[in-house]
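Mind having a look at this structure? Questions to follow.
== chain A ==
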Amino acid sequence: MNSELIPLMVVFPLIAAILLNLMHGKQRAVRIFGTVAMIVVLAVPLLTAYGSHLFGAHPVDDALPASKIVIPEINLAIEYSFAFLQKALVFLLAVIATFVVVSHTSNEKRVSGVYLSMIMLSIAAVSAVVMVNDIFNMFVFIEIATISQAAIVIAHGGADAYKAAFKYLVFGGIAGGSILFGIALLLGTYGVLNISDLHQAIGGSVGDPVVLTAVALLVIGWLFESGIFPFHSIKSNLYSAAKPDVAALLQTETKLMLVAIGIILLRLFGGYSNMTAVMLGLSIATMVFGAVMAMMQTDFRRLLAYSAVSQAGLVGVGISLGTAAGIAAGIFHAINDAIAMSLLFITVYFIYERAKTSDLTKLGGLLSKAPRLAFLQIIGILAVSGIPPFNAYQSEFRIIESTVAAGYPELGVLVILGTILTFVALMKGFYLTFLREETTVMALEKVRISNALPKVTLAALVILCLACIGIGLFPMPFYDRIADVALNVMVGW
Partner candidate 1 sequence: MMGVLEIIIEFVLMFAIIAGSIMALVQKDLMKMVVIIGFQGLGLALLYQRLLAADVAITQAILGSALIPGLIAITVFKTRRSEE
Partner candidate 2 sequence: MNGADVQVWSFVTAGLMFIVGLYAIVFMENLIKKVIGVMLIGDAVNLVLITSGFKPGGIVPIIGEELYNNASGLFQGFADQAAYSLPFALVLTNIVIGASTLAVLLGLTIKLYQRYNSLSVTTIFKEDES
C-alpha cells in the first residue's frame, strides 16, 4: 500500500527551509512565503492517505541464503508508515508551529528568515521521527532535531541561551553517540535496520550481553531526547532560555519524540521487563523532581519549564508501563498536555513581551489590566493540573487507572501527588502575576499591559482553549482510536 504524499510531510518543510533562508532580508517575501508554507504544512497530513512509503521503490527481498540472516524476508528500503496516531501527532505539531510562525511574522517588526527556516527544519525532523520505521533514519533526524532546537534557542541571544545550547549539544553528542552505538550493535547482531524486521528478529528474547548493552545505550538516548531524569535540567534550561512562544513548540516536540522513540523501544525490546522497570522508575523520578523544582522557581518561564519536564515524566510513566492501556493513556496525555502547556506558554509569552520580564518578584497586579488573559491562563492551569472537565483530566485519570491495573497502585498515589504539586506551583505563578497588588517595580516602569491582545495571539489562545474543553468533554472518539494503535504496538510479545 504505497501512499505517495508521505515524504512531502518531511520534504516540503525542508524545501521551505532552504527557500526561507535564501529570502532572508526581504521582509515582505519572508512574511508571505512563511504563511503560505505553514498552510501547506497544515494541509499535507490531512490530505495524505494512510499507508506506508518505501523510499527508492526498493521492495521486500527473500533472496538471502539462511546462513546470512536470521529472518526469512527483509526490507531493503527505508520505510515510513502513516496511520491515525502519526496523523494526529504530525497535525498537532503543525498547529503549534503555525502559531509560532504566525506570531513571529505578525508581531515582530523585523522578521528573520533564518529563524523561520530553523523552525521548518525542526518540524520536518520531528515529523520524520514520528513516522519512521527505520532505526538509522530515526538517528539522522534526531540529530537534525537536536541541532535545530539549539539554533532556535540561540536565535533568542544572550549568555543564558548560549550556555543552554552548549550543554544541550554536548549532552546531545553523548546521546547521539549512544544511539548510534546501540544501532551498530543491533546491525551487527541481526543484520537489519528496519524496525519491523528487527522486532521479528529479536522475537522477545533479550539475553545476549551485546543486545543488553544495545538496550542500555538506546535507553540513554531516549532519556536525553525526552528530558527524563538525569537530563531533566538540560531540557528545562533550554525551555527557559528560549522565547516562551517557541518554548511551547519545543516542549511539544519533546513530547512527540518521547512517544515516538518510546514506542520504538517497546516494539523492539518490550518483552524485556528490566528495561521498562528502569524507564518507569526514572519517569516517576522526573515527574516528582520536576514538580518540586517548579515550586522553587522565582521566574515564570523557569517555573513553566520545570512543569513541562514534570508532565513529560508523567507521559513517560504511561508509556513505560508497557501495557496496552498504559501506552494508550500515555499517548493521549502527551497530546493533551502538549495543547494545555502550549496555552500556558503562549500566555506567558504575552506577559513577557509586554512587561519585558517574567521574574515573579517583579510582576504583579495584572488582573485589572488584562482580565481576559487571566481567564485564559486559569483555564490552562486547570487543564494542566488535570481538573475536570478539561482534557488532561481524562488522560491523567486513565494513567492512574492503568497503573492500578498493572499492579502498581502506589504509583497512582505518586502520580496524584505530582499533579497536586504541579497545580500548587502553577497557582503560585498565577497568584504572583495577576492577583497580588502591583509591585513598585511594575508601577515605576509604567508597563503598558492593555486588554487588547494581538488578534493572532488571541485566536491561538482561544483555539487551544476550545481544544482543551472539546477533548475534555468528548474524549472517546479520539481515545478509542489511540487505544487501537496501542494494541497494535503490543502485537507479538
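Selection rule: all candidates are chains of the complex that A comes from, given by their letters.
By our rule, a residue touches a chain if its C-beta (ideal position, glycine included) is under 8 Å from a C-beta of that chain, and two chains touch if they have at least 3 such contacts; residues count from 1.
Values in this document were obtained by computation on a predicted structure and should not be read as measured data.
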Candidate touching chain A in this complex, from 1 or 2
2
For the complex, which residues does chain A have touching candidate 2?
63, 136, 140, 143, 147, 150-151, 154, 159, 162-163, 165-167, 169-170, 172-174, 176-177, 180-181, 183-185, 187-188, 193, 233, 237
